[in-house]
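Notes to accompany the following structure.
Heads up, one of the protein chains got dropped from this complex, but the rest are sitting where they should.
For chain A:
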Amino acid sequence: MLEIKNLHARIVDDGTEIIRGLNLTVKAGEVAAIMGPNGSGKSTLSYILAGREDYEVTEGDILYNGQSILEMDPAERATSGIFLAFQYPMEIPGVATMEFLKVAMNEQRKARGEEPLKIPEFLKRVKEAAASLSMDMAMLKRPLNVGFSGGEKKRAEILQMKLLEPKLCVLDETDSGLDIDALKIVSDGVNALRAPDRAFLVITHYQRLLEHIVPDSVHVLYKGQVIKSGDKSLALDLEANGYAGVIGEAA
């Protein structure tokens, strides 16, 4: 589903190269965990996948279902099925969460040539999804992410993911700022979405999240490259021994 080939990318503003020849393949149905120390390029990778303009791809390609996505803007990538759950979701003052959900869902439907959802159907879907994440409907009347706690923001991200039904889900440090209960709810939400035609890229610092969302593969990112790949035992190994060993091995 996702094929990243020899990707090089830099920050447009100052030319700093962050991704330096990254290769990664994720198959449909797979949950791939991306781990790595601070500054290894994990969040940058998620932004580049979603099409953020602050980064420029200088070499290599990103293929999604066999097609290069480099020329697509963020909205086009989103409607093609790529979803990014942000580490720091943005506040949108004055726009009720409910309204935002409706606009987003209907824009994506429009891009696919489908009719906008009828209001009762829309409400039904939102209610079900919110209930499964233990979210209060009253919260959805508030402006999106404005005054939400860290946990509420992350839940709102997963709620959007559920409703938009993407095919490639990129989760950027979704566990940061979550207490154990919230972590469980969010992880259950993600697990419920696992499907043979859907892939996940789970970016995290810690093994903790991977106890809840068990990955099929684990990849260690360091200085903009995948330096080691393995199965879930690699994550346990990292937890126990830190990154130093893996980095030393690669160097």
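Keep in mind that, in the parts below, contacts are C-beta pairs under 8 Å (C-beta built on N, C-alpha and C of every residue); 3 or more make two chains touch, one makes a residue touch a chain; residues count from 1.
Throughout what follows, contacts and distances are computed from a predicted model.
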Options "Cytochrome c oxidase subunit 1", "Fe-S cluster assembly protein SufB", "Outer membrane lipid asymmetry maintenance protein MlaD" or "ABC transporter permease": UniProt name of the undisplayed chain: "Fe-S cluster assembly protein SufB"
Candidate in contact with the missing chain, chosen from A:Ile62, A:Ala78, A:Val126 or A:Ala199: A:Ala78
Touching the absent chain when the full complex is considered, from A:Leu70, A:Val95 or A:Leu193: A:Val95
Touch with the omitted chain, as defined above, among A:Ala28, A:Leu63, A:Ala104 or A:Leu123: A:Ala104
For chain A, the residues touching the chain missing from this view: 50-54, 73-75, 77-79, 83-84, 86, 89-95, 99-100, 102-104, 106-108, 111, 116, 143, 160, 164
